[in-house]
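And now, subunit A:
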Amino acid sequence: MILDNTILWQFDVLLLPMVIICALAALTIKDLVGAAIVTGAYSFLMCLLWTEMLAVDVAFTEAAVGAGVSTILLLATALHIKRKAKD
Partner candidate 1 sequence: MIAAQTPILILLAPLFSGILITIFAQKSKNVAFFLLILGMVGSFSAACNVLLQVLQGSGPIHYRLGDWPPPFGIELVIDHLSGMVLFMVSGAALLTAIYSKHTVEVEIPDRIHHYYTLYTLLVSGLLGMVATGDVFNLYVLLEISALSSYALLARGRGLAYIATFKYIIIGTIGASFYLLGVGYLYIKTGTLNMADLSTMLATPEMHQSPSIKIGFIFIILGIWIKMAFFPLQGWLPNAYSCASTTTSCLIAPLMTKVSVYIMIRLMFSVFSADYIFKTLQWQQFMVWMACIAIVVGSVSALAQRNLKRMLCYIVVAEVGYMVGGVWLANSNGFSGAVYHIMSDVMMTLCLFMAVGAVIYKTGETSLEAMRGIFRRMPITAAAFLVGGFSIIGIPPTCGFFSKWYLITGAIETGQFHFVIALLFSSLINAILFFRIIEIGFFSPFDENGHGTHQVIVVNEAPAMMLVPMVISAASLIIIGLYTRFLMSNIVQWTIPVGL
Partner candidate 2 sequence: MKRLTLLLTLILGAYLIWSVEDLPEWGDPTSPASTYLSPHYIENIVEETSVPNLVTAILADYRGYDTMFETVVVFCAGLTVLTILRRTERKNKKVSTPRPQREGSDIILQNTARLLIPPMQLFALYVIAHGHHSPGGGFQGGVILGASFILLALSYDLKKTLKRFKESSMLFYSGLGVLIYAGIGVVCLLLGKNFLAYAAWSNFLGITELEAHSHGMLGVEIGVAITVMAIMFSLYADLASGGDLDEGL
């Protein structure tokens, strides 16, 4: 059975729900700056998930791009517009 020899599958079980919660939170938070930051957290958790699945290059890129540059771009836009969203 795969369960026995998977590296750190407990880690995986822990991370996946967190990723999903972050995704839901990013879509539901009404403050856009907050939503942008939660998106950054989502990207970072994704990056951890990929490291754990041994995709080191992809995780590196996501850490630099998803959690770094994308979040800054989202924040820059959120600060330029009205912060409150209707939904």
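Criterion: a residue touches a chain if its C-beta (ideal position, glycine included) is under 8 Å from a C-beta of that chain, and two chains touch if they have at least 3 such contacts; residues count from 1.
For anyone wondering why these and not others, all candidates are chains of the complex that A comes from, given by their letters.
Because the structure is a prediction, the values reported are computed rather than measured.
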Practice problem: Could you check which of 1 or 2 is in contact with subunit A in this complex? | Solution: 2
Quiz item: candidate 2 touches which residues of subunit A in the complex?
Solution: 2, 6, 56-57, 59-61, 64-65, 68-69, 72-73, 75-77, 79-83
